[in-house]
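With one protein chain removed, the remaining protein chains of the complex are shown where they sit.
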Amino acid sequence: MSAFLTGVALFLVLNVAAGLLRVVRGPTQADRMVAAQLFGTSGVAILVLLAEAGGEAALRDTALVFAILAVVVSVAFVKRGWVRKLQSAPVEDPAEGGEGP
Amino acid sequence: MTSLDLYTVAGALIFALGLHAVLVRGHLFWKVLAINVMGTGIFLVLLAAPARSTPGVADPVPQAMVLTGIVVAVAATALALGVALRVTARTGAPFLPDPDDDREGGG
Amino acid sequence: MTLPPDFAGGWMVSLLDLAVAVLLVALAARLLHTRNLFEAIVLFIAYGLTLSLAWVQVGAPNIALAEAALGAGVTGALFLNTFQRLAERSREGSGMVDPEHGDRGPEAGP
Partner (left out) sequence: MTLPPDLAGGWLVSLLDLGTGILVGVGAFFFLAGTVGLLRFPDLYCRLHALTKADTLGLGFITAGLVLQLPGWNAGLQLLLIWVLALSAAATVCHLLASASLQAGIRPVEGADEEGEGP
(Lines give C-alpha, C1' and ligand atoms only; values in the text may rest on other atoms or scores of the structure.)
Protein backbone atom coordinates (compact mmCIF):
# COMPACT_ATOMS: atom_id res chain seq x y z
CA MET A 1 0.00 0.00 0.00
CA SER A 2 2.88 2.34 0.76
CA ALA A 3 4.43 1.82 -2.66
CA PHE A 4 1.04 2.45 -4.30
CA LEU A 5 0.53 5.75 -2.47
CA THR A 6 4.06 6.89 -3.32
CA GLY A 7 3.41 5.98 -6.94
CA VAL A 8 0.30 8.15 -6.97
CA ALA A 9 2.37 10.97 -5.48
CA LEU A 10 4.92 10.51 -8.26
CA PHE A 11 2.10 10.68 -10.80
CA LEU A 12 0.91 13.95 -9.28
CA VAL A 13 4.43 15.43 -9.44
CA LEU A 14 4.62 14.59 -13.14
CA ASN A 15 1.12 16.06 -13.52
CA VAL A 16 2.25 19.34 -12.01
CA ALA A 17 5.32 19.36 -14.21
CA ALA A 18 3.04 19.08 -17.24
CA GLY A 19 0.79 21.83 -15.91
CA LEU A 20 3.74 24.17 -15.59
CA LEU A 21 3.84 24.30 -19.38
CA ARG A 22 0.89 26.67 -19.07
CA VAL A 23 3.12 29.05 -17.09
CA VAL A 24 5.65 29.05 -19.88
CA ARG A 25 3.14 29.58 -22.69
CA GLY A 26 0.29 31.43 -21.00
CA PRO A 27 -0.70 34.51 -22.92
CA THR A 28 -1.93 36.60 -20.02
CA GLN A 29 -0.62 37.00 -16.52
CA ALA A 30 -3.71 35.46 -14.98
CA ASP A 31 -3.05 32.32 -16.99
CA ARG A 32 0.28 32.09 -15.28
CA MET A 33 -1.19 32.66 -11.85
CA VAL A 34 -3.58 29.75 -12.37
CA ALA A 35 -0.58 27.45 -12.17
CA ALA A 36 0.06 28.57 -8.60
CA GLN A 37 -3.39 27.32 -7.71
CA LEU A 38 -2.62 24.07 -9.52
CA PHE A 39 0.50 23.66 -7.45
CA GLY A 40 -1.39 24.45 -4.26
CA THR A 41 -4.02 21.77 -4.73
CA SER A 42 -1.61 19.16 -6.11
CA GLY A 43 0.92 19.90 -3.39
CA VAL A 44 -1.72 19.28 -0.73
CA ALA A 45 -2.56 15.95 -2.36
CA ILE A 46 1.11 14.94 -2.66
CA LEU A 47 1.87 15.79 0.95
CA VAL A 48 -1.17 13.97 2.28
CA LEU A 49 -0.22 10.89 0.26
CA LEU A 50 3.37 11.01 1.47
CA ALA A 51 2.21 11.45 5.05
CA GLU A 52 0.22 8.24 4.79
CA ALA A 53 2.91 6.36 2.87
CA GLY A 54 5.75 7.31 5.18
CA GLY A 55 3.81 7.34 8.41
CA GLU A 56 4.76 10.92 9.17
CA ALA A 57 1.92 12.90 10.67
CA ALA A 58 3.86 16.18 10.52
CA LEU A 59 3.43 16.32 6.76
CA ARG A 60 -0.28 16.98 7.18
CA ASP A 61 0.57 20.27 8.86
CA THR A 62 2.70 21.17 5.86
CA ALA A 63 -0.28 20.32 3.67
CA LEU A 64 -2.36 22.85 5.60
CA VAL A 65 0.23 25.54 4.87
CA PHE A 66 0.18 24.60 1.17
CA ALA A 67 -3.58 25.02 1.10
CA ILE A 68 -3.36 28.55 2.46
CA LEU A 69 -0.46 29.57 0.26
CA ALA A 70 -2.26 29.74 -3.07
CA VAL A 71 -4.75 32.17 -1.57
CA VAL A 72 -1.98 34.42 -0.25
CA VAL A 73 -0.16 34.55 -3.56
CA SER A 74 -3.32 35.09 -5.60
CA VAL A 75 -4.59 37.86 -3.36
CA ALA A 76 -1.20 39.56 -3.57
CA PHE A 77 -1.40 39.23 -7.35
CA VAL A 78 -4.90 40.65 -7.65
CA LYS A 79 -4.32 43.49 -5.23
CA ARG A 80 -0.82 44.48 -6.27
CA GLY A 81 0.45 42.63 -9.27
CA TRP A 82 -2.16 43.32 -11.88
CA VAL A 83 -0.98 45.53 -14.71
CA ARG A 84 -3.88 46.83 -16.74
CA LYS A 85 -3.63 46.71 -20.45
CA LEU A 86 -2.87 50.13 -21.82
CA GLN A 87 -5.36 50.10 -24.64
CA SER A 88 -8.28 48.54 -22.84
CA ALA A 89 -8.13 50.48 -19.60
CA PRO A 90 -7.08 54.07 -20.23
CA VAL A 91 -8.14 55.22 -16.77
CA GLU A 92 -5.20 55.20 -14.43
CA ASP A 93 -5.73 54.64 -10.75
CA PRO A 94 -4.79 57.92 -9.11
CA ALA A 95 -4.63 56.51 -5.61
CA GLU A 96 -1.81 54.12 -6.35
CA GLY A 97 0.59 56.32 -8.22
CA GLY A 98 4.28 55.80 -8.00
CA GLU A 99 5.71 57.99 -5.29
CA GLY A 100 9.21 59.31 -5.02
CA PRO A 101 11.10 61.89 -7.01
CA MET B 1 23.88 6.60 -5.86
CA THR B 2 21.18 7.13 -3.31
CA SER B 3 18.46 9.71 -3.33
CA LEU B 4 20.35 11.98 -0.97
CA ASP B 5 23.30 12.00 -3.36
CA LEU B 6 20.82 12.99 -6.03
CA TYR B 7 19.70 15.99 -4.00
CA THR B 8 23.30 16.97 -3.29
CA VAL B 9 24.14 16.96 -6.99
CA ALA B 10 20.95 18.91 -7.73
CA GLY B 11 21.90 21.50 -5.12
CA ALA B 12 25.34 21.96 -6.67
CA LEU B 13 23.79 22.32 -10.13
CA ILE B 14 21.27 24.88 -8.87
CA PHE B 15 24.03 26.87 -7.21
CA ALA B 16 25.98 26.92 -10.47
CA LEU B 17 22.92 28.02 -12.43
CA GLY B 18 22.24 30.83 -9.96
CA LEU B 19 25.84 32.01 -10.01
CA HIS B 20 25.83 32.08 -13.79
CA ALA B 21 22.61 34.09 -13.83
CA VAL B 22 23.92 36.59 -11.27
CA LEU B 23 26.94 37.24 -13.45
CA VAL B 24 25.16 37.27 -16.81
CA ARG B 25 21.77 38.91 -16.34
CA GLY B 26 21.85 42.67 -16.21
CA HIS B 27 18.33 43.18 -14.89
CA LEU B 28 18.35 43.83 -11.15
CA PHE B 29 15.29 41.71 -10.39
CA TRP B 30 16.83 38.69 -12.01
CA LYS B 31 19.90 39.29 -9.91
CA VAL B 32 17.76 39.14 -6.76
CA LEU B 33 15.98 36.03 -8.05
CA ALA B 34 19.29 34.40 -8.87
CA ILE B 35 20.72 35.14 -5.43
CA ASN B 36 17.65 33.48 -3.92
CA VAL B 37 18.12 30.44 -6.13
CA MET B 38 21.81 30.26 -5.22
CA GLY B 39 20.90 30.26 -1.54
CA THR B 40 18.43 27.44 -1.97
CA GLY B 41 21.09 25.39 -3.73
CA ILE B 42 23.35 25.84 -0.72
CA PHE B 43 20.50 24.84 1.59
CA LEU B 44 19.92 21.70 -0.42
CA VAL B 45 23.55 20.62 -0.14
CA LEU B 46 23.60 21.56 3.53
CA LEU B 47 20.60 19.38 4.33
CA ALA B 48 21.15 16.44 2.03
CA ALA B 49 24.83 15.82 2.71
CA PRO B 50 24.66 15.34 6.51
CA ALA B 51 21.45 13.32 6.25
CA ARG B 52 23.42 10.86 4.15
CA SER B 53 26.08 10.21 6.78
CA THR B 54 23.61 9.07 9.43
CA PRO B 55 20.61 7.62 7.61
CA GLY B 56 17.31 7.71 9.40
CA VAL B 57 18.38 10.19 12.05
CA ALA B 58 17.97 13.87 11.32
CA ASP B 59 20.83 16.11 12.37
CA PRO B 60 19.28 19.15 14.04
CA VAL B 61 22.21 21.54 13.61
CA PRO B 62 22.05 21.96 9.79
CA GLN B 63 18.27 22.13 10.03
CA ALA B 64 18.50 25.05 12.46
CA MET B 65 21.04 26.76 10.20
CA VAL B 66 18.84 26.34 7.14
CA LEU B 67 15.77 27.54 9.01
CA THR B 68 17.63 30.69 10.05
CA GLY B 69 18.91 31.06 6.52
CA ILE B 70 15.42 31.02 5.03
CA VAL B 71 14.25 33.82 7.31
CA VAL B 72 17.37 35.87 6.65
CA ALA B 73 16.97 35.32 2.90
CA VAL B 74 13.42 36.69 2.99
CA ALA B 75 14.54 39.80 4.85
CA ALA B 76 17.52 40.33 2.54
CA THR B 77 15.26 39.89 -0.49
CA ALA B 78 12.94 42.62 0.78
CA LEU B 79 15.88 44.95 1.30
CA ALA B 80 17.38 44.19 -2.10
CA LEU B 81 14.07 44.76 -3.87
CA GLY B 82 13.71 48.11 -2.12
CA VAL B 83 17.18 49.11 -3.26
CA ALA B 84 16.40 47.97 -6.79
CA LEU B 85 13.24 50.11 -6.82
CA ARG B 86 15.27 53.13 -5.73
CA VAL B 87 17.78 52.51 -8.50
CA THR B 88 14.88 52.34 -10.95
CA ALA B 89 13.45 55.58 -9.61
CA ARG B 90 16.79 57.34 -9.96
CA THR B 91 18.02 56.13 -13.30
CA GLY B 92 14.77 55.22 -15.04
CA ALA B 93 15.71 51.63 -15.70
CA PRO B 94 16.22 48.62 -13.43
CA PHE B 95 19.86 48.25 -14.33
CA LEU B 96 22.98 49.19 -12.51
CA PRO B 97 24.35 52.43 -13.90
CA ASP B 98 27.45 52.15 -15.99
CA PRO B 99 30.38 53.39 -13.91
CA ASP B 100 32.11 54.82 -16.96
CA ASP B 101 29.61 57.57 -17.68
CA ASP B 102 28.53 60.05 -15.03
CA ARG B 103 25.73 61.64 -16.98
CA GLU B 104 22.97 60.18 -14.83
CA GLY B 105 22.43 58.28 -11.67
CA GLY B 106 24.97 60.15 -9.62
CA GLY B 107 24.39 60.61 -5.92
CA MET C 1 20.30 3.67 -9.15
CA THR C 2 20.86 1.09 -6.45
CA LEU C 3 19.39 1.75 -3.06
CA PRO C 4 20.70 0.41 0.23
CA PRO C 5 18.53 -2.44 1.48
CA ASP C 6 17.49 -0.58 4.62
CA PHE C 7 16.08 2.31 2.62
CA ALA C 8 12.37 2.42 3.41
CA GLY C 9 9.92 2.68 0.55
CA GLY C 10 11.96 1.07 -2.17
CA TRP C 11 12.34 2.03 -5.77
CA MET C 12 9.19 4.11 -6.01
CA VAL C 13 10.60 6.60 -3.52
CA SER C 14 13.77 6.92 -5.54
CA LEU C 15 11.72 7.56 -8.69
CA LEU C 16 9.87 10.30 -6.82
CA ASP C 17 13.19 11.78 -5.72
CA LEU C 18 14.46 11.70 -9.29
CA ALA C 19 11.35 13.49 -10.55
CA VAL C 20 11.54 16.17 -7.86
CA ALA C 21 15.27 16.78 -8.42
CA VAL C 22 14.93 17.01 -12.20
CA LEU C 23 11.94 19.33 -11.82
CA LEU C 24 13.96 21.54 -9.46
CA VAL C 25 16.88 21.90 -11.85
CA ALA C 26 14.60 22.48 -14.84
CA LEU C 27 12.58 25.13 -13.01
CA ALA C 28 15.74 26.93 -11.87
CA ALA C 29 17.18 26.93 -15.39
CA ARG C 30 13.95 28.20 -16.92
CA LEU C 31 13.26 30.94 -14.40
CA LEU C 32 16.77 32.29 -14.57
CA HIS C 33 16.97 32.42 -18.35
CA THR C 34 13.53 33.53 -19.46
CA ARG C 35 12.91 37.04 -20.75
CA ASN C 36 9.52 37.50 -19.10
CA LEU C 37 9.67 38.86 -15.58
CA PHE C 38 6.19 37.76 -14.56
CA GLU C 39 6.81 34.23 -15.77
CA ALA C 40 10.02 34.19 -13.74
CA ILE C 41 8.13 35.23 -10.60
CA VAL C 42 5.46 32.54 -10.97
CA LEU C 43 8.13 29.96 -11.73
CA PHE C 44 9.96 31.05 -8.60
CA ILE C 45 6.84 30.38 -6.52
CA ALA C 46 6.55 26.94 -8.12
CA TYR C 47 10.25 26.40 -7.47
CA GLY C 48 9.76 27.14 -3.77
CA LEU C 49 6.92 24.64 -3.52
CA THR C 50 8.98 21.97 -5.29
CA LEU C 51 11.83 22.67 -2.93
CA SER C 52 9.44 22.14 -0.07
CA LEU C 53 8.66 18.69 -1.49
CA ALA C 54 12.40 18.02 -1.73
CA TRP C 55 12.82 18.82 1.95
CA VAL C 56 10.04 16.49 2.86
CA GLN C 57 11.98 13.79 1.02
CA VAL C 58 15.27 14.73 2.67
CA GLY C 59 13.63 14.28 6.04
CA ALA C 60 13.02 17.78 7.32
CA PRO C 61 9.28 18.49 7.36
CA ASN C 62 9.69 21.48 9.66
CA ILE C 63 11.88 23.20 7.09
CA ALA C 64 9.34 22.28 4.42
CA LEU C 65 6.75 24.15 6.46
CA ALA C 66 8.93 27.26 6.74
CA GLU C 67 9.88 27.10 3.08
CA ALA C 68 6.29 26.90 1.88
CA ALA C 69 5.21 29.81 4.05
CA LEU C 70 8.26 32.08 3.78
CA GLY C 71 10.27 31.04 0.75
CA ALA C 72 7.36 30.67 -1.63
CA GLY C 73 4.55 32.73 -0.08
CA VAL C 74 6.12 35.83 1.37
CA THR C 75 8.91 36.08 -1.18
CA GLY C 76 6.46 35.59 -4.03
CA ALA C 77 4.24 38.35 -2.68
CA LEU C 78 7.29 40.61 -2.37
CA PHE C 79 8.27 39.98 -5.97
CA LEU C 80 4.72 40.58 -7.20
CA ASN C 81 4.58 43.85 -5.28
CA THR C 82 7.86 45.02 -6.77
CA PHE C 83 6.75 43.94 -10.23
CA GLN C 84 3.75 46.24 -10.07
CA ARG C 85 5.80 49.15 -8.80
CA LEU C 86 8.22 48.63 -11.66
CA ALA C 87 5.41 48.46 -14.21
CA GLU C 88 3.91 51.71 -12.94
CA ARG C 89 7.30 53.36 -13.04
CA SER C 90 8.12 52.33 -16.58
CA ARG C 91 4.63 53.17 -17.85
CA GLU C 92 4.68 56.72 -16.55
CA GLY C 93 8.38 57.25 -16.98
CA SER C 94 10.73 57.29 -19.86
CA GLY C 95 9.69 53.90 -21.15
CA MET C 96 13.21 52.66 -21.33
CA VAL C 97 12.28 49.21 -20.20
CA ASP C 98 9.38 46.97 -21.00
CA PRO C 99 8.26 45.25 -17.80
CA GLU C 100 7.13 42.18 -19.67
CA HIS C 101 10.44 41.73 -21.44
CA GLY C 102 12.98 42.90 -18.98
CA ASP C 103 16.20 43.25 -20.86
CA ARG C 104 16.94 46.29 -22.90
CA GLY C 105 18.17 44.36 -25.84
CA PRO C 106 21.48 43.26 -27.18
CA GLU C 107 23.21 46.36 -25.86
CA ALA C 108 22.31 45.46 -22.27
CA GLY C 109 25.57 43.62 -21.77
CA PRO C 110 28.75 45.25 -20.65
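Chains: A, B and C, in written order; residue numbering restarts at 1 for each.
Definition applied: contacts are C-beta pairs under 8 Å (C-beta built on N, C-alpha and C of every residue); 3 or more make two chains touch, one makes a residue touch a chain.
Note that the structure is a prediction, hence the values are computed from the model and not measured.
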Left-out chain, listing which of the shown chains it touches: A
Touching residues on chain A - with respect to the absent chain: 1, 4-5, 8, 11-12, 15-16, 18-19, 21-22, 28, 30-31, 33-35, 37-38, 40-42, 44-45, 48-49, 52, 57, 60, 63-64, 67-68, 70-71, 74-75, 77-78, 82, 84-85, 88-89
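The working rule: only the chains that are shown with their structure count from here on.
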Geometric centre: closest chain by C-alpha means: C
Euclidean distance of C-alpha centroids - chain B vs chain C, Å: 11
Approximate Å spacing (C-alpha centroids) for the pair chain A, chain B: 21
For chain A, residues that touch 2 or more chains besides their own: 98
For chain B, residues contacting two or more additional chains: 89
Chain C partner contacts - residues on chain A that touch it in the complex: 2-3, 6-7, 9-10, 13-14, 16-17, 20, 23-24, 26, 29, 32-33, 35-36, 39-40, 43, 46-47, 50, 53-54, 56, 58-59, 61-62, 65-66, 69, 72-73, 76-77, 80-83, 86, 96-98
List of chain B residues in touch with chain C within their complex: 1-4, 6-7, 9-10, 13-14, 17-18, 20-21, 25-27, 29-30, 33-34, 36-37, 40-41, 44, 47-48, 51, 55-56, 58, 63, 66-67, 70-71, 73-74, 77-78, 81, 84-85, 88-89, 92-95
Touch list for chain C against partner chain B, complex: 1-4, 6-7, 13-14, 17-18, 21, 24-25, 28-29, 31-33, 37, 40-41, 44, 47-48, 51, 54-55, 57-60, 62-63, 66-67, 70-71, 74-75, 78-79, 82-83, 85-86, 89-90, 93-94, 96-97, 102-104, 108-109
